[in-house]
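Let's turn to subunit A:
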Amino acid sequence: MSEAVATTETTEVEEPVIDLALAEEVIQKYKDIPGNLMPVLQGIQDAYGYVPRITVDYVAERLNVYPSQIYGVLTFYAQFHLKPRGKFIIRVCMGTACHVLGAERIKESFYDRIGIGHAETTPDRRFTFELVACLGACGMAPLSMVNDETYGKMTVQKVDEIIKEYSSLPI
Partner candidate 1 sequence: MPNPFTPIMQGMKITLGHVFKKPVTLMYPDERPKVAERFRGLHALKVSHNKAKCVACYLCPTVCPAKCITVEAGEDANHDKFAAKYEIDMLRCIFCGYCVEACPVDALKMTGEFELANYRREDFVFTKERLLEKK
Partner candidate 2 sequence: MVTLTIDDKQVSVEKDATIYDAAKAAGVNIPILCHDKKLKPFGACRMCLVEVEQMKGRLIPACTTPVTEGMIVRSSTPPVEKARKLVLELLMLNHPLDCPVCDKGGDCELQNLAYDHKVNSNRLADEKFHHEIDYNNPLIERDQNRCVLCGKCVRICDEIVARGALTFISRGIETTIGTEFDGPLSCEFCGSCISVCPVGALLARPFKFKSRFWAMTKKKSVCGYCGTGCNVTLGVKDNKVLTTVYDENQGFHNGQLCVRGRFGYQFISSDKRLKTPLIRKNDQLVEAGWDEALALVAERLKGAGSAAAALATPRMTNEELVLLKQLMTQQVGSQNIDHSAGYGHAAVSEGLGKSLGVAASSATILDIQKSDLILAIKTDVYETHPVVGFEINMAVKNKGIKLQIISDKRGKLSRLPGANLLLNKPGSDVALLNAVAKVLLDENLAVTPATPELAAALNDFTPEKVAELTGVAADAIRDLARAYAAAEKAIILFTSGLAYPGADAQLAHAAANLAILGGKLGKEGSGILALQEKNNSQGALDVGFVPGQGGLDAQQILAGCSAGSIKTLLIAGENPVVSYPAQAQVKKALDAVEFLVVADLFLTETAQMADVVLPVCSYAEKAGTFTATDRRVQKISAAIPAVGQSKPEFQVYGELISLLGGQPAATQAEAFAQIAAYAGISYAELGEGGAFAAVKLQPVQVVPKVVTVAVDAGKFALLTGAALYHCGTMSLYGEGTVSVCGEAYVEISRNDAAKMNISEGAEVKLTSSTGTVSVKARISPRMSEGVAFAPYHFAEASINTVWSGAAVTGVTISK
């Protein structure tokens, strides 16, 4: 039933080789601080762009916490990602205002162009697509974001332009 299961089946993005030295560096930084699990995991996400599975086992062994506990924390907070993410994160707002002004069509246009759905990443790891509840700028509805760039008053034509613009950038 859960969507997470469905997505792992559809996008098999190959996991890159993980260098645990980066994780060790983060652990060293927070090693002796009580309640260090969150900063360690955040540090690992910063270092790798997501939290690779192998680092979970590594952190568990080094900090002497249960791997299950770490997984619980990772799935509790929306800020953690367990799959490799694209260079450009496309967020499409599905909030009330955007919904009324046609967010559904924006979502579908993106899907038609890059072929991925919610929380999925293109195999070349260029784009990650996410649907969000509200981006907090309802005046600009329908709204989309690519990384930190905001695109208001979205149209289907604008979707094309965005894809074109970011497809030409190097990754």
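Keep in mind that, in the parts below, contacts are C-beta pairs under 8 Å (C-beta built on N, C-alpha and C of every residue); 3 or more make two chains touch, one makes a residue touch a chain; residues count from 1.
Selection rule, in plain terms: all candidates are chains of the complex that A comes from, given by their letters.
Treat the numbers as computed from the prediction; the structure is a model and nothing was measured.
Participant: Can you pick out the candidate among 1 or 2 that touches subunit A in this complex?
Facilitator: The answer is candidate 2.
Participant: Using the touch definition up top, name the residues of subunit A that touch candidate 2 in the complex.
Facilitator: 1-2, 5, 53, 56, 61, 64-72, 75-76, 82
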